[in-house]
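A single protein chain has been omitted from the complex, and every remaining protein chain is retained in its original position.
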C-alpha cells in the first residue's frame, strides 16, 4: 500500500513513521523542507498510485479547508481523502460534498494519542461510507495499538461522526484534566500533605482514578517539581468550545466540561472585566477597599465584612 | 429609649446616626477615639440604663466573640445583647448560651444596606425569642426604611435564624453580582456594542433585570468609565463560603452562587497551580507549548490543535 | 404618527395599547381574529401611510424571518421595519440586507418588561442607523417608562446591537433568577428558618439584593405558598443559549449564567443519561447499589461509603 500524507507536524511526522514501520509506503508533504518527501502537493499526487488515499493531517480550520479544496482540483475519481485533523464536524459534510462533485471519496478520522502515538499507537474514530472506511483499514490497523481492533478503532457513523466523537473525546479530556488539576491544587494548598508528587505517583496502580493522564501528571512532576517552570496559562484549541456548544444545542447539562473550558479562559486573564465589576460593586455598596490595577498585594480594611 | 452600640465602623457609625435621627439615644463605643462616645465598654455599660440593650456591630469572628464574652461579664440579668454583624449562625447559639448563664438575652440580626443604609434604611432579619425581638422593635423600626415593616424586617426564627437568612442573602448577592458582571464582560468584549455604560443605564427602568445593584453598576461606570482604576481582584468575607457549605450540607445544588465564589478565588490567583498542571499535561501529551511564569504574552505554535 | 404592528401576542397586544395610550395611531395585525385590526398584512400595509414604520413583534426564528421576508415584498423604499422580538443578532444583518435591496430600512430593538410593560413601560435597546433610530423615537418614548430617556432606552450600535444587548440582558436574567432560586431552596431546606416567604418579603426594601425580580418572587409566594402548584420544570427560549455561545466565542468565562442554563436543562430530565452512567460506574467499581428506573425511593446499603 502506498499513500500520501499531507502535514508532517507533531502528529503527521510521527504517523508517517508508524505507518512506515508497518511497511506501508508513505509519500509525505510538508511546507517544512526538512520534513517533506516531495516538493509540492502536485508531486505527491503524481507519486501516489491511483486509486489514491491522501491523508490530510494539518491544522483544523482554514488550512485544512484550503488543502482539501486544493486536492479536489488535483485528484481523480475513485481517490479518497482522509481528514485526520481536529476539524469541526460541520466542516466534514462540506468537504465530502466538494470532493463528491469530482467523484472523490471522503472519510473523517479523529486521531488521539498525541506525541506518544508513535510508540503507543493512536486511538481512532472514523466517519464515512463503510466501503471507504474499509479501504483505509490497513492504515487504521497500522496506526492503532496492537490488540483487538475494537479497543482502539471505531467506525462511528457517516461522514462527520468521526470528528464528532473526537470532539467529545477532547471535551471529556478537558474535564478529566481539570478534575485532576483541582485535586493537585488542593493537595498543594494543604499543609498536612507532605508529598504531593508521591501521592499522585501512588495513585498509578490500584486506585479508582488511575489513568494515562495521571501517569503524565506524575511524569510532569518528576521533570519539574512544583511545576515551577510553567505558567498557569492554558490555551484551548476549539474542541472544548464545540463540545459545550453541542451540549447546549442538545440541552445536555455539561457543567464539568464547561467548568474546565471557563477555567482555561480565566487562566489567560490578568484582570478580568467581570471581576473588576464585582470589585466595583462591593466598593459601591459596602465601601469595601478596591485595588488599583497592578497593585494586587494591598490589603482590605479590617472592617470589611460588614455591609 | 437609650441603647449602647459597640463598633462604629462603616456600618455602626451610620447606624448610630440613623438611630439618633429617630430620636433614640445612643451611646457608642469604638476603639477609634474620634468616633467613640465613651472611653471604654465599662463606661458604656455604666451609662446605658438597665434593662440595657447593647447592639454589637464589630467584625465577625474573633472580635465579635471577644466583645460578647466581655459583655457577658459586665451586663446584668435582664439585659439584651444584639449581634448585628455578619457572624456565622453557628456562633449564635454559643453566644446565646454564654449570655443565658448570666440571665442576659441574645438576638441575632442580619443587617443589609451597606454604606447607603444611613440614607435608605437597612433591611433587617432577626432571630431570637419573640419577646426579646419585640423589645428591640423600636430600633428595627428606626433602622429600616419607611413603609410597611414586613418589607424590610422579618423575624425569621429562633437564635441563629437571622444570621442564617443574612448569610443566604449575601450568597444570593454573590450570584447576582457575578451574573451582572459576566454580562458586563461579554458586552465589553463584543465590538458591535458601542455603549456598554449606556446599555446598563437603560436597563434601570422597565427591564426585567432592574435592581439596586444595577443602579450601582451604572454609578460605578459613571465614576470610572471602563473601570480603569480598579483591579479585577475580589475578596470574600465568609458568608459566600458558608452559603455553599450549607448548600452542601443540605444537598442543595447551588451552582450559580458557587460559581461566583470560585470566580472570586480565581480573581486572586496570578498563577493557579491547577492551571499550571493543565498546561503541564497538555505539554506532556500533545507537545503543546507552555509559558514560563511571568511570560504571559508568548504564543503557541500553529500546529497546536492536534493531538 | 401612525404605525403598523404585526404580532399581538403577550407582548404586542400590550404594546399596541401603550402606544395608543400615548396617542400614537396603531394598526395591528395578528392571525388571531379577536385581536387583529385588519384582515391581512396587505391590508395593514395599505392602511399605514408612507413612509411606513412597521413594528414586527412575533416569535423569533422562522416566524420573524417569514414576516420580514413577506414585508420586503410589500413595502416601499423609505419604509422602516423594526424587529422588536427576541431574534438572534445574527439574523439582523440578514434582514437588513434583504430589506436594503428594496430601499427599506431596518432597526432591531430588544424589548424587556414582560406582561408588566403595559403598566410600567418597557426597557428598550436599539440597533441601527442613527437616522432610522431617531425616526422611531416617538415610539420608543411612548413604550418606555416615564423619566429620563437614558434610563430606559439606549441606542447600542449598528444593526444587531440592540438584539445583542437584549440577549445579554436575558442571559443576566437567567443568572439572577438562578441565584435567587438557589437561596430560596436553601432557606426552604433549613429547619431553623421559620418564614421563607417573610424573609424574601423583608428583602424588598433596604437590602443589597432588592430588585424587581425579588418583588416578583414575593408575589409568586403570596399567590402560591410553597409553590405547591408549580413544577420544577423550566423551559428556555434561546437567549440564554446564545449568551453562553457568545461567551465561548469571546473566551469570556460565564459560569453563573451557564449554571443557570444547565440547571434548566437538568430540570427537564427525569433520568439523565449522564447520571445513569455515574450510577453505573459507582456500581462497577464499588458495588454500590443502583436503582431501577422508576424506583427512586430505594435505599443504598449501609456499607456503601467504602471503595
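As written, the chain order gives the labels A, B and C, with residue 1 at the start of each chain.
Simple rule for what comes next: a residue touches a chain if its C-beta (ideal position, glycine included) is under 8 Å from a C-beta of that chain, and two chains touch if they have at least 3 such contacts.
Predicted, not measured: the structure shown is a model, and the values here were computed from it.
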Practice item. Could you tell me which of the visible chains the hidden chain touches? Key: A, B, C
Review point. Where the complex has a chain not shown, which of A:97, A:137, A:202 or A:292 is the residue touching it?
Key: A:202
Check your understanding: Considering the whole complex, which of B:218, B:261 or B:290 touches the chain not shown?
Key -> B:261
Review point. Tell me, which residues in chain B touch the chain that this view leaves out?
Key: 208, 241, 244-245, 248-249, 251-255, 258-259, 261-263, 265-266, 268-269, 272, 274, 285-286, 307
Study note, to complete from the structure: Residues on chain C facing the left-out chain by the touch rule are 9-11, 57, 59-60, 85-86, 111-116, 170, 177-178, 180-182, 184-185, 188-189, 213, 216-217, 219-220, 224, 227-235, 237-239, 255, 260, 263-264, 266-288, 290-296, 300, 302-307
Study note, to complete from the structure: Touching the unshown chain, chain A contributes residues 89, 112-114, 117, 120-125, 127, 144-145, 147, 150-158, 160-161, 164-165, 168-176, 178-180, 182-183, 185-187, 189-190, 192-195, 198-199, 201-214, 243, 246-247, 250-260, 262-263
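Just so it is clear, only the chains that are shown with their structure count from here on.
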Check your understanding: Based on the averaged CA atom positions, which chain is farthest from chain A?
Key -> B
Exercise for review: Count the residue numbers both chain A and chain C use at their shared interface, divide by all numbers used there, and answer same if that is over half, different if under half.
Suggested key: same
Practice item. Please work out the Cα centroid separation of chain A and chain B, and write it as a whole number of Å. Key: 43
Review point. So what's the Cα centroid distance for chain A and chain C, whole Å?
Key: 36
Practice item. Would you pick out the residues of chain B that each touch at least 2 other chains? Key: 112-114, 170, 178, 180, 182, 185, 189, 213, 255, 260, 263
